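Removed from the display is one protein chain of the complex; every other protein chain stays in position.
Up next is chain A:
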Amino acid sequence: MRVNIDEEACVGAGQCVLAAAEVFDQRDEDGVVVLLQEEPPAELGEAVREAAVLCPAMAIHVQD
């Protein structure tokens, strides 16, 4: 699985961090999403997909 994020679109809602803290964080300076793992392991797949669904800015894209 490969994750892409769109920093421009991100509105700093933090839903991604709640769903998958191993994969997403937020920058201290502006709250924008930080991708911690571009290719998260399969066991995090469900959490990452949930983050993508919850993100209000549709800023998270997941490819299998």
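We adopt the following convention: contacts are C-beta pairs under 8 Å (C-beta built on N, C-alpha and C of every residue); 3 or more make two chains touch, one makes a residue touch a chain; residues count from 1.
Note that in this section contacts and distances are computed from a predicted model.
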Missing subunit (named according to UniProt) among the choices "3-isopropylmalate dehydratase large subunit", "Fe-S oxidoreductase", "Cytochrome P450" or "Peptide/nickel transport system permease protein": "Cytochrome P450"
Which residue of A:V17, A:L44 or A:V62 touches the chain not shown here: A:V17
Contact with the hidden chain (one of A:M1, A:L36 or A:A57): A:A57
Residues of chain A (touch criterion as defined above) contacting the omitted chain: 11-15, 17-19, 21, 25-32, 50, 53-54, 56-58
